[in-house]
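One protein chain omitted, others in place.
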Amino acid sequence: MNSPNPTTVAASPPETPPRRGAIRLPKDRHAIVDNFFRFQSLFGLVAVFVIAIAVSPSRNGENVFLSSGNLANIVRAVSEIGIIAVGMTFVILIGGIDLSVGAVLGLAAVGSATLMVDSGLGIVPTVLIVLFIGTAFGATQGAIVARLGIQSFIVTLAGLQAARGIARMWSGGLGIPIAYGDGPQEAPEAFSLLSGSINGVLPVPALIFLAIGVGALLVLRSTAFARHVYAIGGNEKAARLSGVPVRRVRVTVFAISGLLAALAGIIHAGQLNQGSPNDGAGYELDAIAAVVIGGTSLAGGSGSMGGTIAGALLLGILNNILALNNIDANVQLVVKGLVIVAAAALQRLRPRIA
Amino acid sequence: MNSPNPTTVAASPPETPPRRGAIRLPKDRHAIVDNFFRFQSLFGLVAVFVIAIAVSPSRNGENVFLSSGNLANIVRAVSEIGIIAVGMTFVILIGGIDLSVGAVLGLAAVGSATLMVDSGLGIVPTVLIVLFIGTAFGATQGAIVARLGIQSFIVTLAGLQAARGIARMWSGGLGIPIAYGDGPQEAPEAFSLLSGSINGVLPVPALIFLAIGVGALLVLRSTAFARHVYAIGGNEKAARLSGVPVRRVRVTVFAISGLLAALAGIIHAGQLNQGSPNDGAGYELDAIAAVVIGGTSLAGGSGSMGGTIAGALLLGILNNILALNNIDANVQLVVKGLVIVAAAALQRLRPRIA
Amino acid sequence: MTDRPLVRMTGIGKRFGGVHACRDIDLTVTAGEVHALLGENGAGKSTLINVLSGVISEHDGTIEVDGEPVSFTSPADAQRAGIATIHQELDLVAGLSIAENMFLGREPRTRLGTVDLRKMRRQAEAHLRTLGADLDPRRLVGSLRVGEQQLVEIGRALSLRARVLIMDEPTAALADAEVERLFATIAELRRAGVGIVYISHRMAEIELIADRVTVLRNGTVAGTVDPRVASRDDIIQLMVGRSVDALFGEGRNEPGDVLLDVRGLAVTPRRPVPGRTEPAGVDLAVRSGEIVGLAGLMGAGRTELLETLFGAGGSGRRAGQVTIGDRPYRPSGPRAALARGVAFVPEDRRGAGLMLEHSVADNVVLSALSSLTTLGLVRRPLLRRTVAEQLTALAVKAASPSIPVATLSGGNQQKIVFAKQLLMRPQLLLLDEPTRGVDIGAKAEIYHLLHRLADSGMAILLASSELPELLSLCDRVVVLHRGRTVAVLPRASATQQAILAAANGDDVKESG
Partner (left out) sequence: SVEKDGGDGGTDASAQCGSGKEFLIGMSQANNAEPYRQVMNDDVSTAAKAVSGFKVVVSDAAQDNSKQVADVENFLSQGINLLIISPNEAKPLTAVVKKAYDKGIPVIVLDRKVEGDAYTAFIGGDNVAIGKAAGEYYAKTLLPQGGKVVEISGLPGSTPAAERAQGFREGIASNPKIEIVATQTAEWLREKGQSVMDAMLKAQPDIDAVYAHNDPMAEGAYLAAKAAGKESAIKFTGIDALPVPSGGIKAVEQGRLQATFQYATGGREAIDLAKKILVDCSKDVPKSTTLGTTQITKDNAAQVYTELGGKQ
């Protein structure tokens, strides 16, 4: 135990210049272990990735899993869940939960289709209006949580129902197909780029997901807002005593979640050429799973955005590799359950601080 | 400080008369308010009940909502969710969550049908085996949570998938109809009592729900186990240092949840004369909603069984009154969302302790 | 420096339900003075300063700052008015770093609007250095010892550069060396014209630094005195309404046989947690009827030793021998320890001792439930009676056993933790800073109690950072340094100097 002399902590007189060396983390075994475990939220992802390569079928001598088309598909397939999960991470970090995201996605998909096809709006106004709706919906939920002190589980469960109901009423219950062109009842061609790829390799939704993910990662690393988020989740009272605007942060966080769910809804509509009120059913659970597998605690106050991105990719790889191996759908369910627990266990290897 | 001899603390002979006066609540305004708010978990239920009476259609001058047949139906309709919610209350009180209950219900329904119809077992062995399966499933999840320290959300989400997959494999994906009689491929007639009523008034499932509810209420009021449950949810570390067998309690709690979900599955099969692997999909959210509307905190450590029962009944009344008024399904969703938030707000009226 | 008060509070009153925590209190703070606030546990000190610091916004009475009436609706308001507060309970965010905690809510920004991490770190380091704390500001607060967290709280308050600084028991978790540092800092602040409100239960500190003492009793001002004039007894008289009898040295029974015997105890943790000092060669013995003290500097490993003895330490390989009553003792967990008659009062009452939102009664009986149940069913009348007796015996000030522990004053919360463990009627009682935040009257009662418990044959091992407490209470003092026993000083040879010398790792001959 070559830790710096603990007695000096207490006994050193003020005049003594600070022992610089002692302030740095000692570059010993512990530091190495520590640094290693900093990336723990990636352990599960790496493990699943390696296993996927190993068990992937091959075709014409090529590893199917590793083929660029397949990898692109994986990221595309998780992009909506991933974007939602980014917003969900903020919510969970403050110790809340947002069950409404799937329904807001559906509402946004319906909104995108209706506004472009029926109301004949252009892409920019459509996107702005839809994002506004999502943000407002989220902010309203946040305000109810913050003002009335009702648990967010209940508020957003109610929000889920309400958003679903509104989407059904708005769309008349049916999916609204999106045809492209310049005519009436047609959406601008450019909207269909959402289902395209950059250079035929990187799907646009995947790109958006990664951009949002990296952006959120930076926000969480370097803004005061992020510190307030962690503080509220970690010790709300301390946050309040420190003058953190708890209510405002809370509302903002739910607004972000609504905003990102709406963005996912726009992408959903663009990818599927339709906005249906039933879109996104159950996505909330997948998104929460991504966040939690990524090592964020549902109790709030600890977690990382990198973990969430890893968690979303992990789920995507898992779905993909099971499908590639022709596993029966029912058996898949069981295997998926087991792998998720195993991956989560990997994320916990490190002993907790008592 | 005119305290009596402090040595009595450790060695106190029970004969010492305690200073009664100091302990009583002062019988002033605050006490009245306090007593009033003791029943706060019923506020939402009472409000919804009153509103239901007011807006109920009437037939031949009789309030349809209040007709005994209708009230019985309401309780019958919520009985499965209610039973699950009772188990869920324990889980949430320790700060956990159990997402697997709906799937375990489905597994149990399939098990009941298969064991009686295909394997020709009698009611008692069938029920025992199915309850055992549910309990074991729950206990396994609890053990994983307790041993590996993975968040219960993830463990039971995985459990949900696994149970659903197993049920599908067991049943071949289709519902197994239950015909009654003495022949082969027939279930004992007595099993159909689950869809019957006592004296034609009180449906058997409703009776079971109320019995389980009252039983759990007593357990929560008066057992050491319950105090351990609250303690773990309140402050796990303090509980451990106080000698609470944290792991064992945790496993037990998840086992109870599995047991009650299996019981609900048996009832489900009995009510619908079939066991289908898809039974109970989404019930977990309804059950959690019942618990949370009943005033139990998802953070653990505080809540009541009476609240849960009230919460389940509230949801049942809400569904019933909306259907009685033949409200459009989409509008129903929105209205339901709003009423749930309003009911939850009612449960929070009391000022929080800073 | 003028005598014009920086802050004038007039007619302050506050009720919590049926409890009148403060009524009609007047208080002034002038520039450059240390105004001490004294009173028993539950007298209303924290409530009063919560009013001043904006935590409590609904109250009776008025506050003036610089002669201008103000009304604070949040802590931020008070901070803006130049009033900074170190709260009694550690209110830090475990998941954030030291620097982030110190600047929470007012993070320095770069031109891009992001947090200026470097500036934040530099300033945090500087403030910590003033306090003599050599801590990396990037460390997570959750990994700090309680004392270190206390320093972070103080550093945070200093960084606000307030004109009025409120300190609610800032030294409760500090050892003497840090206390000295803090006092040096306070002296500087006073010279700079800062007005300081200082709350403590340690009379010696008050005598050292206070310019004025206001004593609260049952929510009202019992009197304001000049400590240079008034004697300690006068002040205590004001506080508790009687004089507190001399505590110690009453006739003690002869100790019995050795109950706890620890030889060469060392724990090699499976994965070391930075900052923890696991036992690394501990030798000590406690006889029944004996009170043995554990001394050491912050981080010497007292807490870890007690945790290990209670089966609550970190997991790892264990060397050495521990016996209780001649039988080997190696508890698998707290439950097993309790079963062997070992009880433990942890140092961190909020984190490890209490279920804050639960009732006083529920907390008190948690450990002893099995003796209050038949067939798993709780015997309510017995439970109620037991709780009542415990509360009475420890003179806990609580409106009723059914109110949440969180609403008790700090010292009364400590008594609840105590009560819970005593109900177990242990043969060995492990105490970690048992009188932290306890008022002088109650402290005396706890000391009496410990003596009587020892006389009844209990063995007590007590870790404390208050040397006077160890010196007057213990039959022997075991000094730890970096997890090892470096000295065992019998009562006769135990002096402040001897203990400190040993604690600093100076060579001391083992005696006794």
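In order of appearance the chains are A, B and C, and numbering begins at 1 in each one.
The definition used in the following text is that contacts are C-beta pairs under 8 Å (C-beta built on N, C-alpha and C of every residue); 3 or more make two chains touch, one makes a residue touch a chain.
These numbers come from a predicted model, not from an experiment.
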Neighbouring displayed chains - absent chain, whole complex: A, B
Contacting the left-out chain: of A:T89, A:N235 or A:S276, that is A:S276
Which of these touches the unseen chain: A:V204, A:L220 or A:L259? A:V204
Options B:G69, B:G149 or B:G215, residue touching the unrepresented chain: B:G69
For chain B, which residues reach the chain that was dropped from this view? 57, 59, 64-65, 67, 69-70, 73, 76-77, 168, 172-177, 179, 195-197, 200, 203, 268, 271-274, 276, 278-279, 281, 319-320, 323-326, 329-330
Provide the residue numbers of chain A that touch the chain removed from this figure. 57, 59, 64, 67, 69-70, 73, 76-77, 80, 168, 171, 173-175, 177-178, 192-193, 195-200, 203-204, 268, 271-274, 276-279, 281-282, 319-320, 323-324, 326, 328-330
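Criterion: only the chains that are shown with their structure count from here on.
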If each chain is a dot and touching chains are joined, what shape do you get: line, ring, star, complete or other? complete
Taking each chain's centre as the mean of its CA atoms, chain A sits from chain C at a distance in Å of 42
So which stretches of chain A touch two or more other chains? 354
Hey, what residues on chain C touch two or more of the other chains? 55
Complex interface listing, chain B residues touching chain C: 1, 3-12, 14, 16, 18-20, 22-26, 28, 30-31, 34, 222-225, 227-228, 230-231, 234-235, 237-245, 301-302, 353-354
Considering the complex alone, what residue numbers of chain A touch chain B? 95, 97, 99, 144, 148-151, 153-155, 157-162, 164-166, 168-169, 173, 285, 288-289, 292-293, 297-299, 330-334, 336-338, 340-341, 344-345, 348, 352, 354
Could you list, by residue number, the parts of chain C that touch chain A in their complex? 55, 74-76, 79, 85, 87, 91-96, 100-101, 104-107, 109, 113-115, 117, 125, 129-130, 132-136, 138, 142-143, 148, 175, 177-178, 181, 184, 270-275, 277, 280, 297-300, 314-315, 481-482, 503-505
